[in-house]
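What follows is a structure written as structure tokens; I'll ask about it next.
Every protein chain of the complex appears in place save one, which is left out.
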Amino acid sequence: MFFEKYDPLKKEMFSVLDKDGKVINKEEEPDIDNDTLLHMYKTMVLARVADIKALQYQRQGRMLTFAPVQGQEAAQIGPMAASDKKDWLVPAFREAAAMLYKGATLKQNYLYWFGNERGSHFDEGVNILPVNVPIGSQINHAAGIAYASKILKKGEVVFTYIGDGGTSHGEFHEGVNFGGVYDLPMITIIQNNQYAISTPRAQATKADTLAQKAIAYGIPGILVDGNDVLAMYRVSQEALKRARAGEGPTLIEAFTYRLGPHTTSDDPSIYRKDEEVEEWKQKDPVDRFRKYLTNKKLWNKDKEEALQKELKKVVADTFKEVEKTGQYELDEVYDYNYETMPKDLKKQKEDYLNYLKESEGE
Amino acid sequence: MFFEKYDPLKKEMFSVLDKDGKVINKEEEPDIDNDTLLHMYKTMVLARVADIKALQYQRQGRMLTFAPVQGQEAAQIGPMAASDKKDWLVPAFREAAAMLYKGATLKQNYLYWFGNERGSHFDEGVNILPVNVPIGSQINHAAGIAYASKILKKGEVVFTYIGDGGTSHGEFHEGVNFGGVYDLPMITIIQNNQYAISTPRAQATKADTLAQKAIAYGIPGILVDGNDVLAMYRVSQEALKRARAGEGPTLIEAFTYRLGPHTTSDDPSIYRKDEEVEEWKQKDPVDRFRKYLTNKKLWNKDKEEALQKELKKVVADTFKEVEKTGQYELDEVYDYNYETMPKDLKKQKEDYLNYLKESEGE
Amino acid sequence: MATMTLLGAINHTLEQQMEKDETVVVYGEDAGFEGGVFRVTAGLQKKFGKDRVFDTPIAEAAILGSGVGMAINGLRPVAELQFSGFMFPGYNQIATHIARMRNRSRGKYSLPMVIRMPYGGGVRALEHHSESLETLFAHIPGLKLVIPSTPYDAKGLLTAAIKDNDPVVYFEPKKIYRAFKQEVPEEEYEVEIGKARVVKEGSDVTVVSWGAMMRETLKAVESLKDEDISIEVIDLRTIAPMDSETVVESVKKTGRFLVAHEAVKTLGIGAELISRVNEGAFFHLEAQPVRVTSPDITVPLPKGEHHFMIDAKRIAHEIKKLANFE
Partner (left out) sequence: MATMTLLGAINHTLEQQMEKDETVVVYGEDAGFEGGVFRVTAGLQKKFGKDRVFDTPIAEAAILGSGVGMAINGLRPVAELQFSGFMFPGYNQIATHIARMRNRSRGKYSLPMVIRMPYGGGVRALEHHSESLETLFAHIPGLKLVIPSTPYDAKGLLTAAIKDNDPVVYFEPKKIYRAFKQEVPEEEYEVEIGKARVVKEGSDVTVVSWGAMMRETLKAVESLKDEDISIEVIDLRTIAPMDSETVVESVKKTGRFLVAHEAVKTLGIGAELISRVNEGAFFHLEAQPVRVTSPDITVPLPKGEHHFMIDAKRIAHEIKKLANFE
């Protein structure tokens, strides 16, 4: 019923809040308890603060290049808040906010972008896949997780993310199509932040909207204001309903903007106008949600100040902890390639240890 | 104007002839001169006769397994007849009829399925790519040819073929999308013969029609009666017009049926009901077109008998010629891998020749 | 005990493992309803239902990538690729994910999955249906690659592969799918992955092969039985991890080494074996190691394939030359 109302060809955009955080679509305003609303907001702010600090650390040469999330927090927090603990998150590489909400720790997150695989060893029961670099390939992983959930009757739904640029990739096509064929419990969220590195969205595909790509797979597709966390929540709720009822996958295009660079190696001023960035700063998803909460009397200036202070400390402390880990040990590099290390690899490890001994002082 | 009238979501099928060869869509009946009509028909019959004979030869172990075209002649001859000599054909592997019309000789065709690469060396000025085995990959070749045509201002349009099953492949997605992005002169024809080997069309994708996949690329898509050669001609004409005007690609779903096995290694009785095959025999594209020509007084029984006799002889003679070529020479195997054979490969060739000498009589 | 072809042994093993372990699923293009183009999975869908034995769209990245997800979420997927030449569109999943998920997640996610594919030439096939692509798997850290040459090993290796908690690529030598039968125990057993098999002991020359070329090698050795050459024959059987120990020990004894494989010469498995023999038994070598392989050219269509494929005659010729080298 819900998705039938939206025709992706019409380019209508689903939203709940306007850019000042006012509810403009009362009947679709999701019913979320206050604790959850606050947790959503705080996680958005945590992601934002962590991001800003990481940029600093990176500029100081203390972290690797990474993919900032600023501006896309709503597109990530809404769906995660609508999901259950058992549901899965299969990220691309810009989903720090979603990962944090879903149970990855800030330490893990930082550790990963510090250059340590430990950052991808999530805690028991936290159903997140590691950051996925090869574009599009995660969609097929999501399809497989969903397939297992379906035939093992686990009731888990899988969320997977991809960028606007990623929708042109063959693996996106194969994965979303696979989900359709077996009616899998799988929700694909396209974060259309309008650029793939320097390449504008129009160069990715001639399709008018990315949501309309759903038609190619015979599944519902919907275009959503990706900077509206309540809209993202609401749509995810409905997609989850479909998935849990065995009705199959949904494709969501979250229309949003990355406020920062593609990665810290990128200089967006080459390909984006300042005015454009300014315009999107006015639609900042965190600001909008804060205004909504303020209107609801759930939030105020004092709370904001306290939160900012607290999170800045949390983030700084976490980074200190992470930085202390430094370069890691030899065993880490060798011991996780196989459950049981093959003989020839053992030999290579021994040879290397011998070399280290022999060459000491050289 | 033409494509705007057809909404691929409505599942309407474009056609000109009914199954008895009567014109049911007068205003879209293409205006084709009699010589061309007859040439189209004769090529359809040639493809059919060659196919039937090849099946025989193959069963006798005199040819490799091959992909029969029977039932799909209209979907192939219509577009080729609408195209110019300079336009390109980028086939998958079941386009024998299209290749014949476009200028591949029967001898080349047979030579290929006899197991000799010479069958893919088409004559000067015949713009056909070799049979393409890896599914989907040809679409990207077509896109590249079209790109070159566009920027070199050659005015050539590229036709490329794929099966229903092939539309689920990532390379289909990337190629058709690429065509859309640069508005390339490229026409992709999906021959939906309803099976990919044993796998029914419904298992390939949940989409209602394959034509609707065009929406994902922002280009026109149209569902056509693929057993109606005039419908295929007419639609191709319009797609060509678009392409030549720089308006970009078109996607055509030709709804058809393969009357024979997938290849000669395949036993379709495992997965298809006899009644289904019977039903489609009633819609035989060659019969339909013959009736149309007969109604037009361009054809009659005598002509048919003469043609059948002639073509059977042509085919038998050609096969004899091909069979005489036998296994081919060593140079053929080595000399075409590079323009200039690298030293180390030369050495390998010499070593092999030495071995042949040394081992004579062993 | 029943006698089985290599193909029969695979079918039987899949059935046995699916019976014993409900999490095993079998899938691929045409692998469900019709039981695969070679009928290797015939009968399984009927017995285990469509959820566990299923047809997929033609989408190799999805076949392999979904396997990653299934393996992470509680299944033991056994994916079929229709021919090894069609693994390329899915190679991204193999090299960038399947080989790496355990290491990437520092052990949180392991991938108990098997990737089956028929490989090899000599069957008068179309283009891309005849390649021997061992190198493309054996070069990638994190992957295992096994190739049976007998029905017995076909079962033992497949059982071991399915039970392995790491991904295993399983090559099926289609040329000998139905070439001969062998007694195969009904009960479950494993052939250790990472262990070559000494088929025949000898003291003059070490000859290593695997897959369909193992048969040619045995024919070659048979043809030389009246010569005064004592040949040690090793079926490498698991290409990765490579059992260099068995090979090196053998060469220490014989001093002469020959490898016969279908793949092209440059960077074929022979190159790695020669390097390991150099590293492990250099001063035992009495003659230069010999590679009997296909040349570095594209596999020809059938009317030229005789210039490409090695055979028993060629192998015998080279063994003799090597044995007689002073």
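Going by the order they are written in, the chains are A, B and C; count residues from 1 in each one.
As a working rule, a contact is a pair of C-beta atoms (placed from the backbone, for glycine too) under 8 Å apart; a residue touches a chain by one contact, two chains touch by 3 or more.
Every value quoted in this text rests on a predicted model; they were computed, and no experiment measured them.
A.B. asks: Let's see if you follow the contact definition: name the visible chains touching the chain that is missing.
C.D. replies: A, B, C
A.B. asks: Among A:Glu73, A:Asp87, A:Glu117 or A:Glu238, which residue is in touch with the absent chain?
C.D. replies: A:Glu117
A.B. asks: With respect to the chain omitted from the figure, which of C:Ile63, C:Met113, C:Val264 or C:Ala312 is a touching residue?
C.D. replies: Per the contact definition at the top, the residue touching the missing chain is C:Val264.
A.B. asks: Considering the entire assembly, which residues of chain A contact the chain that has been omitted?
C.D. replies: Touch with the absent chain occurs at residues 64-65, 112, 114-117, 131, 133-137, 165-166, 168-171, 196-199, 203-205, 265-266, 270-271, 325-328, 330, 332-334, 337, 344-345, 348-349, 352, 355, 358-359, 362.
A.B. asks: Counting contacts across the full complex, list the positions on chain C that touch the omitted chain.
C.D. replies: Within chain C, the residues that touch the unshown chain are 61, 85, 88-89, 91-92, 95-96, 99-100, 103-104, 127-128, 135-136, 138-139, 141-142, 240, 242, 264, 266-272, 274-275, 278-279, 282-283, 285, 287-289, 291, 296-298.
A.B. asks: Kindly note down the residues of chain B that lie in touch with the hidden chain.
C.D. replies: Touching the missing chain: residues 88, 90, 117-118, 120-122, 129-130, 133-134, 137, 139-152, 154, 156, 158, 170-171, 174-175, 177-178, 181-182, 332, 336-339, 342-345.
Convention: only the chains that are shown with their structure count from here on.
A.B. asks: Return the chain whose centre of C-alpha atoms lies at maximal distance from the corresponding centre of chain C.
C.D. replies: If we average the C-alpha coordinates per chain, A ends up farthest from chain C.
A.B. asks: Take the average of all CA coordinates in chain A, do the same for chain C, and state the distance between these two points in whole angstrom.
C.D. replies: 40
A.B. asks: Quick one: chain B and chain C, Cα centre-to-centre, how many Å?
C.D. replies: The mean C-alpha positions of chain B and chain C differ by 36 Å.
A.B. asks: Can you work out the whole-Å distance between the CA centroids of chain A and chain B?
C.D. replies: Chain A and chain B have C-alpha centres separated by 44 Å.
A.B. asks: Could you say which residues in chain A touch two or more other chains, in rising order?
C.D. replies: Chain A, residues with two or more chain partners: 170-171, 174, 177, 181.
A.B. asks: Residues of chain C that contact two or more other chains, please.
C.D. replies: Correct list: 56-57, 59, 61-62, 89.
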